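Heads up, one of the protein chains got dropped from this complex, but the rest are sitting where they should.
Right, chain A next:
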Amino acid sequence: MINREYKLNVSQYKKMAKESDMSLYSDVLEPFRRVINTEPPKDKLSASTNLNFSDSTQSIKEGLSNLLTFGKRKSSIGSVDDVTPDKRLRRDSSGNGTTAPPSPWETKRLKIDLIAAKAQITKLESRVNHQHTIRKEMQILFEEEKASLIEQHKRDERAVSDMEDRLQLIRRREQELKDEFNTAAKEHKDLKANWDKEKTDLHKQIADLKDKLLEANVSNKDQISEMKKDMDELLQALEGAQSEVEMLKKELVKQTSRAEQCTQLKNQLEKQNFEFQQVTSKLKELEYERDSYKDWQTQSKTAQKRLCNMAELEKEVTRLRANERSLRDAICNKLLLEEQVHQLTSRVEALQPVQLELHEAKVKLSSVESQLESWMSAARAHGVESAGALRDALESALGAQITATADSTQAQSALAHLTEEVATLKYERDKATGKLNDLTTVRKNQESLIHRLQKRLLLVTRERDSYRQQLDCYEKELTVTLCGEEGAGSVALLSARVQQLEKSLQGYRDLIAAHDPHAHSKALESLRNEVTRWREEAEGARRDVTKLRTQRDLLTASLERIGPQTKVLHLTNNPAAEAQKQISKELEAAQEEIKKLKVALREGGAQADPEELQQMRQQLENSRIKLKRMKEEFTSSAQEYRDVCYMLLGYKIDRTGHKNYRISNMYAESSEEYLTFTLCDDGIEMVHTDYSETLGDLLDLHLHQHQSIPLFLSALTMELFTKTTIQHAIE
């Protein structure tokens, strides 16, 4: 690449050099060119052709072509150097040709020159063409070269950019690495510092440990020496102990021998005891035999005594037999008597109702007698002495009564008759009052009618009066007109007439007013009718409205169907559809839940939750166990408490029923010796017992004087203790 560039540079340089040469030439040629430019068309033509040619080529190459042309010109200038003056001459001559014709030699020479010049021109042209072709080739070559170079350049640029990127990357990496390095170095420093610290710490620790070790060694040595001392002591003790052991062994041997002797003695003793027991049992047997023998002796003695009394006994036997006979007779009699008693009792039972009847009869009799007495007295009061007279009187009285009853029935019937009559009369009266009412209403109507008629009459009379007045006034008029038409009274007449007419008008007005209420009521009625009519119409209209509405709906629906065809579109996932879905889901879920619950219900609540049940059972079991343990704990602690109380205070306290406590002392002689206390609202009270009565002194002293139960109790313990100890001492 660099090589090529170099080449390019070289070529450029060459070109540049050429150009500079050319510029030199051009400087030289400048005056000639001026001459040529001012000169006529021949040279101009060539120049123009050249220029044209150069125009067709690229502008960059322009300079180059110009140079070429200059070069050509230079070459041509070299060759035409001497021709141009000729030409000028010729032109001059041609300009002057008309004046002096040339000589044949001259013409020939000119022709030759011309030919030569032409040849030279052609040669030069061919050269020029050749140069052009060369230039074109060069140009193409240069362009290719340039393109390649540009590409190369681009590639280079890309490579350079890549390289730069990479460089940046590397730099970044380097930076990072540096940072890392720095951090690492820092870390390293930190770590080093830490380690140094640790190291110093460790060193310190080591030193400490060494000190400790030294101390420990020292202490160990001390300990060892102490221990050695101890050991020596212990060894001495051991030796002492061994000697003792030996002594004790000897003693033991002695003792064992003694023990053997003792056991022998013991065996002998046992044997003796056994013999002794046998002897005692024999003794007991013998004693028993002796006792039974004594019994027999006493029995035999009594039998002898009885035998002695035999005769007396026989007498007695006879006496007893007689006794027996008498007793048997008595028994027979007793049986008879019993039978009699039985009969009598039955009779008595039979007679008892009779007796009752008798009593009743007696009572009746007394009552009858009293009645009779009353009757008799009554009769006496009426002046009748005998029964017959009484009967007569009674009969007469009955007859009188019968007649009276007949009279009363008659009177009653008459009463009924009368009441009937009264009822009919009442009915008639009601009828009459009804008629009267009717008549009064009729009368009222008549009165109103009369009133109206009177009004009418009044009106009519007024009308009649007015008519009459009118008639009068007409008559007057007539008379006036008949009397003659004197203007003097005419005005007064007219005024009077006007007044009259006004009056009549007033009358009409009154009439109309009188007629008015009637008309008013009529109008009211008509209006009412109208109102009802309108209401009906409104009802009808309403019905029509509803009909029309339904019709309108139908028509709109049909219109929509018939009218411009439209599609109704909507989004599939619209809120309504979603809401419906949700509702259906909820419904399903609810139904499922219901099913589940129903199934659960059928299976029964207990089976529904076996795990929970199991848990509950376990819990119950646990709590039971807990309770049991608590109880055990409680009983044991209670027992312990009681024991401690007993041991410390010397009293055993038992609870016998509600608020009753029995306490018995540790040193009591028997279980009968106890005291009872009851818990009251205001303290504790002692209850009398058999034992408490024996403690009169203590009670007096401590309870009545000191009023302290604990003192009493401790005094009691003291006393009992002294007693027991004394007893022990005596024993």
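The rule is simple: a contact is a pair of C-beta atoms (placed from the backbone, for glycine too) under 8 Å apart; a residue touches a chain by one contact, two chains touch by 3 or more; residues count from 1.
The definition used in the following text is that contacts and distances are computed from a predicted model.
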item: Absent chain [UniProt protein name; select from "HORMA domain-containing protein", "E2 ubiquitin-conjugating enzyme", "Eukaryotic translation initiation factor 4E" or "Large ribosomal subunit protein uL4m"]; value: "HORMA domain-containing protein"
item: Hidden-chain contact residue, picked from the options A:A207, A:L501, A:A577 or A:I594; value: A:A577
item: Hidden-chain contact residue, picked from the options A:C332, A:A492 or A:L569; value: A:L569
item: Hidden partner chain, residues of chain A it touches; value: 549-550, 553, 556-557, 560, 564-580, 583
